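Have a look at this one before I ask anything.
For this depiction, one protein chain was excluded, whereas all remaining protein chains were kept in their positions.
In order of appearance the chains are A, B, C, D and E, and numbering begins at 1 in each one.
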Amino acid sequence: MTEYLLVLVSTVLVNNFVLTKFLGLCPFMGVSRKLETAIGMALATTFVLTLSSVASYLANTYLLAPLGLEYLRTITFILVIAAVVQFTEMVIHKTSPLLYQVLGIFLPLITTNCAVLGVALLIVQQETGFIYAALYGFGAAAGFSMVLILFAAMRERIMVADVPVAFRGPAIALITAGLMSLAFMGFSGLVRG
Amino acid sequence: MTSPTPTSPHTLAAASITRVMLRVIIALIPGLAAYIWFFGWGITINIAFAVLVALGAEAIMLQLRKRPLLPFLTDGSAIVTAVLLAFAIPPLAPWWITFIGIIFAIVVAKQLYGGLGYNPFNPAMVGYVVLLISFPREMTSWVPTLSFSPYELSFVENAIFIFTGHLPAGLAIDALTEATPLDTLKTNLGLGNTVSEIKSQLGLDEATSRLLSVIPIFGAIGGKGWEWINGGFLLGGLWLIYKKVIGWQIPAALLGSLVSISVLFYIIDPDLYASPVFHLFSGATMLAAFFIATDPVTAATSNRGRLIYGVGIGILMYIIRTWGGYPDSVAFAVLLMNMTVPIIDHYFKSRVFGRHGD
Amino acid sequence: MLITALLLGIFAILGTGLVALTFQNTEERIEQNEREYFLRTLNALVPSSVYDNVLYEDLITVESATLLGSKKPVEIYRARKDGKPVAAILTPIAPDGYSGNIKLLIAIRYEGEIMGVRVVSHLETPGLGDGIDIAKSDWIDSFNGHSLANPDELGWRVEKDGGIFDQFTGATISPRAVVKAVYNSLKYYQQHRDKIFSLSSPSPKDEQNGAE
Amino acid sequence: MLSALLALSALAIVFGLLLGFSAIKFKVEGDPLVEKIDAQLPQTQCGQCSYPGCRPYAEAIAKGEADINQCPPGGETTIIALADLLERDPKPLNPENGEIKPKTVAIIDEPRCIGCTLCIQACPVDAILGAAKQMHTVIARECTGCDLCVEPCPVDCIDMVPITQDILTWKWPYPDTSLEKAS
Amino acid sequence: MAQNEYSAIAQQGLWKNNPALVQILGLCPLLAVTSTVINGLALGLATMLTLVLSNVTVSLIRNFVSPEIRIPVFVLVIASIVTVIELAMHAYFHELYLILGIFIPLIVTNCAIIARAEAFASKNPVFPAFLDGLMMGLGFAAVLVVLGSMREVLGQGTLFANAHLLLGDIALGFEITVIEDYRGFLLAVLPPGAFIGLGILIALKNVIDSRLEKRRQPAPLISTEAKATAA
Partner (left out) sequence: MRQTVNRIRRLWKFRGGVHPPQQKNISTSAPISPAQLPERLVLPLHQHIGEPAEPIVNIGDKVLKGQMIARPQGYVSAPIHAPTSGTVIDIGNYPVPHPSSLSATCMVIHSDGDDRWIEHHAVEDYFRLPPSELRNLIREAGIVGLGGAGFPSYIKFNPGQQKAIQTLILNGVECEPYITCDDLLMRERPQDILSGLLIIQHALQAHECLVAIEDNKPEAFVALRQATEDYDNIEVVQVPTLYPQGSEKQLVKVLTGKEVPADGLALNIGVVCANVGTAAAVHNAIHRGEPLISRNVTITGSAIGSPRNLNVLLGTPMRELIEQCDGNLDRIERLIMGGPMMGFALHRPDLPVIKTTNCILAATAEDLPPQRPELPCIRCGACADTCPVNLLPQQLYWYSKHQNLDKVQEFNLFDCIECGCCSYVCPSNIPLVQYFRFAKGDIWTQEREKEKSDIARRRHEFHQFRVARDKEERQAKRNRKKAALKADTAAAERDKKKAEIQAAIERTQTRRQDAMKDAEMRRSSYQGRTRDHSTAGNAGQQPENSSDTEQK
């Protein structure tokens, strides 16, 4: 039990995907101008990321590993991800048009979010069990979502600050991300490796 | 008749930012006095130097940003930042530590965001964390309280060391520095000792216990000396609340949550977890509660939001102190909660007169 | 819809074919690379001139939570020349680093002298405890030539605790942990030397674990 | 090698079928974005954006053919609103499309009007009343100030006059915050 | 296509529409591997190669793929190319491969690559697509190198450390110690330094751009102030 809790603490806080592992930065920078859209993106990513890490894990354990095709991981995973994204889109479209309206535009963006592929690859690297893989995927997604939402809210504020002209836009946003990452260093050591 | 200022009110109370900042500085005096008493005059050099650098950096940045110098240099906020950062820097840290810290605080954390009022992160804490992770060696060696120091540096010797790195002949810096109480507690807990063992120096490996018997770093309730310094800050802080410079919400929430959570764990296992009183009177707890977490610019806005903000800092402080890699966690806890301020502000507004429900 | 699927299939086949071809052509080299890379690390401790066996295949796994720092089995590689034992390379863990486990490689000459120590992975604070890493300082080489009896038990400490090994300014924990782990490994080696060299290797499938 | 090809192409074909299926099943209908963009435009219908009216311009923006800075009557407000909607950075008005001018209404100098109806044909919002050979008038409330009626008038009897501010439409000015002045 | 259109493509990739500084894409590798110049250079080259190859391939096949599988096909193409490169690096630059780690396979999801495939290669003939890939790749690699040098010099006081991993043994002596006895400014090497460094690079580009702009003609820019006073 504690082990699983630690996985979550580790992925959400200590090894936050965005701020310490540098994964998923493009959507982090791109979809964080408005809080609402950031929340939408966070939801969509959480869903897809968890699902796709599980699916990748399964594909790897039951297809690639038995056949000795580990070198095809990247291609397989990216296909799996594309499919999961498509699948998610379908399901959401069918079940909740409202949610679809909110999340619809973000789904295609997720395919090229390297956090998704990154999680799949990292999970395989760690050679762990199914539950761990699922938790790891979820934790990574939760960490991503959390900082994305916090960042979006901060950006809304910074957008109207008297920032020097040269720093307006992405420059100050990156510096903010840097300071966030600085703050997140406070969590280091929380989970002893 | 000159052309009218178009708007009411036409009369203003005698409040000004300078006055607010001045009061904050005044409130720091009791803490400072205790600090000087226990750690010597070194801090005054650091403070003076930090203030100088801060004003210089602020002036240059204002010039570059084409903003008027006078109102911003006299508002006193850069001075508060500098003083608070100087408090966090070890008294014997070389001058360039202070310099780099202030530059990060004033230039990156404050002026790049538009200066006074716009910075989302607490400048002093940004400066401190940058230093802590970049120069951990300089930043983690503190000096023992004066009465136990093997050698008492004079003011001049102190200044010479800070600016040139030279110590009086025959002295090595290792001999003058010590880990802080929180640090010692943490590392020894990490080695499997219990709190009471550590405090009574029983069962420690001999080197440490030998050391502790010469230089006791634990006082009656907190760290030696630190308890008085914290007391000083508490006093100053209460005065600030009385003067309405700060609200009671953040300090109360911060200290309240810190106490609650430490009581909880203390009850579970007093051998593994330090007592609430120790938490309150060690490290920068009181400074954080009354002077750092309360930085109006970077704290939450509504009173409800402030309570949440304070509780968040208190809990994070405890978590990082107890299970994290940093013995004193004030800076990280504050910066982490700074990140959540816009969200808190977004979701916790005050209940408006005549509106119910939300 | 069928055409879509077919097209995608075709591209998949093309892509996979390309990748598979490359893989077939590089496979051997990659394996060799990995072996060589690992060997290089080992050779820094045990020069290739002093042994002639296939070092990375001649390994056993042992367990000792008290002396090797881990409840899980750790590997020991054995170097031999002309069939005679030359040295053993232990892979213990120092569990009490400042922020967690420090993984080590310790090469011990058959006679019990240290040939070299390396930190494989650690989480110590950069700029403070990370001096134990050869990339940051050569402190780790100060173990070379020492053995269980040299210095005596009291000497196997950091200077601050009265021993002969340096600590770093402001960081005693990390060096202390390493010194302790090295000392324990020596103890383990002394107690089990014969067994270490007499056990036969299991299947060589875990061969590259130490490298990563 | 063979197993690789088989495994992956099987995967790919499955996904291909899935994608093809979903592409047919869930075709995107209509573009709600156009509505949203159109709602931000001032509806002056002046054509200065180089499109025949606001809606075509909105469609062009949605398709990515037009930039957001081509509507002079909307001015900065519109550009900023569009930038916000489309999550882009605002940029200054494209000078090729014209410049930001104060709001105006058309006024017909009635005695001079010859009742040619040319202006009626030009007005995109039917804000001009009149019949052939009769005097025409502009319904000031309905006029969007688009200027389009000025050009066709053969006797130059239409003037664009700035909308004047009265006590009812007056609003408090933005506070004058220039620090330099005060300090 | 005329000569100046080629130079326009080059300008776009290298400066005006630089993937890293302007499009803000491909950030993950950009920030993750730039703790030294050589790491940056290596990943830059790998990315550039991928970009060129994927652009050319996409341009070649652009007329066969229907829109609904466009993205999957592009991704497949890119993934194949990247895997080939990965295998090759594994085989020939083993240590570098270990250092860059997961970021080589992650070139697949480098948004800059798929963005170019979508935005340019799928609409243009082979040669311009090739050029676009090359220039975008160069622009990206250049940023990697600059950021890498900034962080390396500030962080450890050296330049071209470990050059031999990429360039072979002749480069063993390439390492330059820029600042002797440097204590190291760890921030530059740690994650926050990466973010802040890139932020400063972008700001620098803005400053240069506005200088250039000013020299050409003073054009008014919308700023928050302008926005505020407009009313």
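Simple rule for what comes next: a residue touches a chain if its C-beta (ideal position, glycine included) is under 8 Å from a C-beta of that chain, and two chains touch if they have at least 3 such contacts.
These figures come from a predicted structure and were not determined experimentally.
Engineer: Among the options B:W41, B:F99, B:Y118 or B:F265, which residue touches the chain absent from this view?
Structural biologist: B:Y118
Engineer: So which bits of chain A touch the chain we can't see?
Structural biologist: Touch set of chain A with respect to the missing chain: 157, 160, 162.
Engineer: Taking the full complex into account, what residues of chain D touch the chain not shown?
Structural biologist: 38, 41-45, 52-55, 77, 117, 120-121, 123-127, 129-132, 137, 139, 141-142, 144, 165-167, 169-175, 177, 179, 182-183
Engineer: Could you list which residues of chain B touch the chain missing from the display?
Structural biologist: 1-17, 19-20, 68, 71-72, 75, 77, 114-118, 244, 247, 296-297, 299, 301-303, 345, 349-355
As a convention for this text, only the chains that are shown with their structure count from here on.
Engineer: If you count the contact pairs for each chain pair, which pair has the most?
Structural biologist: That would be the chain pair A-E.
Engineer: When you take the mean of every protein CA atom shown, which chain's own CA mean is nearest to it?
Structural biologist: A
Engineer: Based only on mean CA positions, could you tell me how far chain C sits from chain D in angstrom?
Structural biologist: Averaging C-alpha atoms per chain gives centres 69 Å apart.
Engineer: Report the inter-centroid distance (CA atoms only) between chain B and chain D in whole Å.
Structural biologist: 54
Engineer: At least two partner chains per residue is the criterion; list those residues in chain B.
Structural biologist: In chain B, residues 108, 130, 133-136, 325 touch at least two other chains, as defined above.
Engineer: Quick one: which residues in chain C touch 2 or more of the other chains?
Structural biologist: Those would be 3-4, 7-8, 11-12, 15-16, 19-20, 23, 98-99, 126-127.
Engineer: Note which residues of chain A are touching chain E in the complex, please.
Structural biologist: Where chain A meets chain E, its residues are 19-26, 28-30, 71-75, 78-79, 82, 108, 111-114, 116-118, 121-122, 125, 160, 162, 165-175, 177-179, 181-182, 185.
Engineer: Sort out for me which residues of chain E touch chain A in the complex.
Structural biologist: Touch residues, chain E against chain A: 24-29, 31-32, 71-72, 75-76, 79-80, 82-83, 86-87, 102, 105-106, 108-111, 114, 190-196, 198-200, 202-204, 206-207, 210, 221, 223-224.
Engineer: Along chain B, where are the residues that touch chain E in the complex?
Structural biologist: Interface residues on chain B, with respect to chain E: 100, 108, 130, 133-136.
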